[in-house]
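Every protein chain except one is present and positioned as in the full complex.
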Amino acid sequence: MEVLTTILSQLATIFSTDPIGGMFTPFGMETLIAGMLSGIMYSLVGIGFVLIYKSSGVFNFAQGTMLLFAALTYVSLTERQVNPVMAFAITTVVMIIMGIIIERTVMRPLANQDLLSLFMATVGLNYFLEGLAQGTWDSAVHGLDLGIPSDPIFVADVARETFGWESPWFDILVSKFDGFAALTALIMVGGLYAFFQYTRTGLSLRAVSDDHMAAQAVGIPLSKIWAIVWAVTGVITFIVGLIWADRLSVSFTLTWAVLKGLPVILIGGLTSIPGCIVGGLIIGASEKLGEIYFAELFGGQGIEHWWAYLTALVFILIRPTGIFGEREIERV
Amino acid sequence: MYYRETGQNVSSYAEDRRMVPVREDRWIMWTFLAIMFFVVPFWANDYWLSAILIPIMVLSIATLGLNIATGYTGQLSLGSAGFMCFGAFTAFNLLFRVEWMNIWLAFLCAGIVAGLVGIIFGLPSLRIKGFYLLVSTLCAQFFAEWFFNAYPWFLNYTSSGVVALPPFHYRFLPFQDQIFDFFGLEKDYNAYVWRYLIALIVTVLLTVACKNMIRSSTGRNWMAVRDMDIAANVIGIPVGKTKLNAFFVSCFYTGIAGAMYSYCYIGNVDFMIYNLRRSFLIMFMLILGGLGSILGSFLGAIFVYCWPILVTRFGDAVFGGGTLDTAFVENNSKIIVGTIIVLLLIYEPMGFAGLWNTIKHRLRIWPFRT
Partner (left out) sequence: MSNGANGKEPHMIIENIDLAFGGTKAITDISFTVYKGEICAVIGPNGAGKSSMLNVINGVYIPQKGSITFEGKKFSKMKPHSAAVMGIGRTFQNIALFSGMSVVENIMTGRNLMMKSTWIENALGIGRCKREEIEHREACEEIIEFLGLQSIRKTQVSALSYGLQKRVELGRALAAEPKMLLLDEPIAGMNIDEKLDMACFIQEVNYNRGTTIVLIEHDMGVVMDISDHVVVMDYGAKIGDGTPEEVKNDQKVIDAYLGVSH
């Protein structure tokens, strides 16, 4: 009974015009926008996931550790007085080489195995990379400051100064850091779209993702394509790792980024990059709203870990292959 | 091979579905069990019991639990530690709050509660397939960690978040006090030797039960759903019911493993240890041991648990005591375990159990080659 009353009163607050509670007020908008923008951070992790899944059907659980490995390499290099540009270049090369090695040693020998085996291989790879990253460098916490501004922007000021618009709806604070992350995501998605749509390699990639066998039959070099995908993913992961590291600092915690990315790509549908972005927005918004409106219901705080998964679960129960996922017709 | 099954012909279907088909294997098994029950408790010291034998049994049962869902029924799960958490807390609260409760009944209830939670988080499997199901089990994992943190009643409002289990929780015999008095035994009921015996009995019972299910219609239905769910449906296997049944049994095992983990192994209740990393370790044990093999679950648990200990021991022996620091050992075992997982997947997808079968086959036809 008590639970029901709390739910009802929370629902009442959501639809009220209470300045610090109503959802349809500038406060609510601010929460929503902040949530959605922080969700973009999750989408960033998801992009690498989707790229690999789309091209090879591999559910790459090692994504989080690749992220840690890249960020740790970069930080450790700069701490050893390597010039940042140089460090960036070295890490990029390292990630490309790593992608190629993974393709050679893990993916190629397992090419014809079922999806579960491939998934388990990446779980093993994840453990391997964890040991390698921390064994090569160390497991301490490293700070990283890329100089991305993290102060908030007051939207009302910007709107008034640039466009001369006035409205109470602009009384919103938006974090510059989140804006930066969103911009990065936008550039990446745009870049990938162009790559898939307008290059020869992109075309081969789409063919491979549709049907490995058929693609091979028309002479597309499967292993080369996969090596490219893993290398590109490595580089993307590195860039995403830098952004995450700037926010969280570099430590083992960074590998949990993958757990934020998981519900996002599952909502989006595993094979769709736009889906990944939409998933991020949904999870981000849902996390913020859940924290504000429903945390109390569950005895306080800290619900965000499972709340994101619950949100994903609800979406997937409605659409079992995600919002943008391909629905497979089962033939017998 | 020193012995072969040649000449041991079965003459009835009852004989044909024996648990251990070869006579010599049965001898080995009975000897092994006799040693485990009657020799080890007298001979082994606390280190062997507490740091080797008990954890291996506990983790093997947890792996077996995951094996039922993932290995036999094909439902991917990353929530093992979460279900263990539900088991451990159920057992703790029953033994702590209910006076007439004994440890066997508490373990049984731990299994049932974990199993029911498993059914709830398994419900989405009726609609979701494959990797999408990860969402549900991960949700269970995080929910468990959060739940026992958010509701401290389950830990009797202990501020540290850890409760050490007192001897009186270990009520494993009727008229326990009197019996101990009669034989003049010391009444430290949580001594490792008692914990070992509790773990051993539970392990043997659960293993036999699992084997029994696998060789009967229950196990066949699980495997049918795993291998091809449409065909299973067409020949009349209720796919949804079978999946939920598998989730229940799987989480029943995992829940009991959780209760054992607290009661037999570490001797305290603590929600922090049932974290995602533990789920992953159990996943590793399953993959290394081999999906869909009971023997494999044990082999995997032994390997993953013992490898770091072996490395430390080896380092101590070669380079002198304490040279290898924990970070090195940890990273090293991560690299090795990770490598072995990938190598096994490439060369022997059935894991250690598959490796064992191959070796057996090779020995059987030695000196000829396959």
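Chains: A and B, in written order; residue numbering restarts at 1 for each.
Everything below uses one rule, namely that contacts are C-beta pairs under 8 Å (C-beta built on N, C-alpha and C of every residue); 3 or more make two chains touch, one makes a residue touch a chain.
From a predicted model like this one, the values you see are computed outputs, not experimental measurements.
Engineer: Of the listed residues B:292, B:338 or B:351, which contacts the missing chain in the full complex?
Structural biologist: B:292
Engineer: Could you tell me which of B:169, B:226, B:278 or B:334 touches the chain that is not displayed?
Structural biologist: If we include the chain that is not displayed, B:226 is the one touching it.
Engineer: Go through chain B and note every residue touching the omitted chain.
Structural biologist: Listed in rising order, the touching residues are 12-14, 16-17, 209-210, 212-213, 215-221, 223-224, 226-228, 230-238, 245, 249, 292.
To be clear about the criterion, only the chains that are shown with their structure count from here on.
Engineer: Quick check: how many Å separate the C-alpha centres of chain A and chain B?
Structural biologist: 34
Engineer: Report the residues of chain B in contact with chain A in the complex, numbered from low to high.
Structural biologist: Those in contact with chain A are residues 74, 76, 124, 127-132, 134-136, 138-139, 142-143, 145-146, 149-151, 230-231, 234, 276, 280, 283-284, 287, 327-328, 330-342, 345-346, 349.
Engineer: What residues of chain A sit close enough to touch chain B in their complex?
Structural biologist: Per the stated touch rule, the residues are 59, 105-106, 109-110, 113, 115-117, 119-121, 123-132, 134-135, 138-139, 259, 262-263, 266, 270, 298-300, 302-303, 305-306, 309-310, 312-313, 316-317, 320-322, 330, 332.
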